[in-house]
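Below is one structure; the comments refer to it alone.
Just one protein chain is left out here, and the rest sit where they should.
First chain written, first letter: the chains are A and B, and each begins at residue 1.
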Amino acid sequence: MIDILNAITLLANYIIVPSLAYGSQLALGALGITLVYAVLRFSNFAHGEMMSFGTMISIFTIWLFQSAGISIHPLPTALLAIPVSIMITIMLLLILDRTVFRYYQAQRVQPVTFMIVSVGVMFFLAGLIRFFIGTSKKNFADGERFIIKASEFKQITGLAEGVSIRTTQAITVIVTLVLVTAVFWFLNKTRTGKSMRAFSDNEDLALLSGIKPERVIIITWMLVGALAAVAGTLYGLDKGYKPFVYLQLVLPIFAAAIIGGVGNPIGAVIGGYVIAFSEAFITFAYKRFFTYLLPEEWAPEGLVQMLSTEYKFAVSFVLLVIVLLVRPTGLFRGKTL
Amino acid sequence: MTFFEGIGMHAGYGASMILNGCSISVDKGQIAVIVGPNGAGKSTAMKALFGMLPLREGSVFSDGRDITQLRPEQRVLLGMGYVPQTNNVFPSMTVLENLEMGGFVRRDDLSQTISEIFDLFPILKTKQNQAAGELSGGQRQQVAVARAMMTKPNILMLDEPTAGVSPIVMDELFDRIIDIANTGVAILMVEQNAKQALQIADIGYVLVQGENKFKGAGTALLNNPEVRQAFLGG
Partner (left out) sequence: MKLSIPSSSRKAVLLFALMLGALALVGVFQSWNLMLAILNLCLISAIMALGVNLQWGYAGLFNAGIMGFAALGGLAAMLVSKAPIMGAWQAGGFGVLLGVIIWIMSGILAYLIWLRFKGRRRYWYVIIIAGAGYILSRFVLDPAILRIESFEPASSGYLGGAGLPVLLSWGVGGILAGCVAFIIGKITLGLRSDYLAIATLGISEIVIFMFKNEDWLTRGVKNVTGIPRPVPYEIDLQSTIWFQDITDSVGMNVMQASSLFVKLCYTSLFLGVLLMLLWLCERALNSPWGRMMRAIRDNETAASAMGKNVTSRHLQIFVIGSAIVGIAGAMLVTLDGQFNPSIYHPLRFTFLIWVMVVVGGSGNNFGAILGGFIVWFFWIEAETIGNMLVYIITLPLSEGSALKEHFLSTAPQLRLLIMGLVLLLFLRFSPRGLIPERISNKA
């Protein structure tokens, strides 16, 4: 019995807790990509760099606060910085909309042209970010590190395995919950949100109904900016900020959005968690898990790992390919924004 | 001068001219029906009247005012409603939300209008929380008409409202349209089911290659042997 509890605790510690946090970050990212896709109708490759930009602003703000001696111990200063980061990221996106995207919107260019434009923006932003903050890794999580440490957990429960929950993980999940709820409330309950969905559903009819496209597009970029800033900051808070990682993050985020059914926000959020949990389940080394569950003489010799951790990005790719093969419309087809 | 009219309209897409001086008019409480072969430019005429296609010649008047230069949204504010031939609902939104979007330009309370519309189309009330894309063809057309009614228009333009619905539903839809006209709305309608439509029409237009071929009271057209021969299948 104890062994079973130990095995479950092991999974909770190494799979469930981290995946909830990582999944939340992916979910926020995928939601941002989905909004752009649903309203502006293109796959925004620059989204990862937009997240990175938001994170950079957060870091600068944190440094500013820290040097001014402002903190909200035991919570990380990042929570204070996020609103600032959201504002500035939104400003950036609105500027990009004005200077870059709007022109193509008006031309009604093919999605693929839009995609290249977004790739151009991606590299422009990447250069900008690295120029300002450099390329080295930055940890900016301060405050109390753990909500519960593995050792404390062991002491309380008397188990051999412990669950540790880092503050950043808990904050990630809570903030995501709040933000996703807010976005869905906005889309489904407010006049403006509904007009966004209407625009996404049927652009011409939305025009006929007196919905102003410029307004819808601006609101969309504002939402996307907020989501990107928060998603990026949470990811950096949890794992440390390395600018080039955000380029690689685009893949699992796209995979999440596609698995969920492109243009479907609920699907995107679920897709984020699907990716995160699959990555964890597939790259987890089950040796100890089986040692608890199997009789001693059956205990495995190797790590019992399906795929080594370096390949975690491959997991999202394989999932993506499977979905494209089996059900190209994604798990939750039909219902867009 | 009639309440709503387009005079001598010329319009087209790019180099190809579709409308070659057609004129359409309709008064309050009247039903005007446009019939004609496929590709005659019926939908194009509707778009031109609604400002979705710039006129190269001619003009559009509403209530004595020249609205030729107004954009579609502005015409909505003036009390015009338009139901396109295709893609005329927001498929992933609920029936209720479709109605709300129809009344988007209105800043006042919509609930009164919505309940009036539900009285007119009772089936929509029972389906109000269902996505419009999941409804049957006839129900979807009702949503489309209802959406356009949300601004309480005094001119309602319908492009083939009965396309793809069964004869029974068609009769019902026509009844509703007559109800709407009886409240004093000017109705301009394009129809494939020419005989039935002309029966309820106060004025009928036969459009061929972007020109008025025939014009007259609905019953008069129905009885005109030439029209019968060429456009009503004998």
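The rule we apply is simple: a residue touches a chain if its C-beta (ideal position, glycine included) is under 8 Å from a C-beta of that chain, and two chains touch if they have at least 3 such contacts.
Please read these numbers as outputs of a predicted model, since none were measured by experiment.
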item	value
Which displayed chains the hidden chain touches across the whole complex	A
Hidden partner chain, touching residue among A:11, A:171, A:262 or A:276	A:262
Selected residue (touches chain absent from view) among A:87, A:314 or A:331	A:314
Sole contact to the chain not displayed, among A:26, A:125, A:196 or A:237	A:125
Hidden partner interface residues of chain A, rising order	42-43, 45, 100, 103, 110-113, 115-117, 119-128, 130-135, 247-248, 250-251, 254-255, 258, 262, 302, 306, 308, 310-311, 313-314, 316-317, 320-321, 324-326, 328
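The rule is simple: only the chains that are shown with their structure count from here on.
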item	value
Distance between chain centroids, defined by C-alpha means - chain A, chain B (Å)	46
Footprint of chain B on chain A - complex, ascending	191, 194-195, 197-198, 201-202, 204-212, 334-337
Footprint of chain A on chain B - complex, ascending	50, 52, 72-73, 76-77, 82, 84, 87-93, 97, 100-102, 104-105, 131, 133, 147
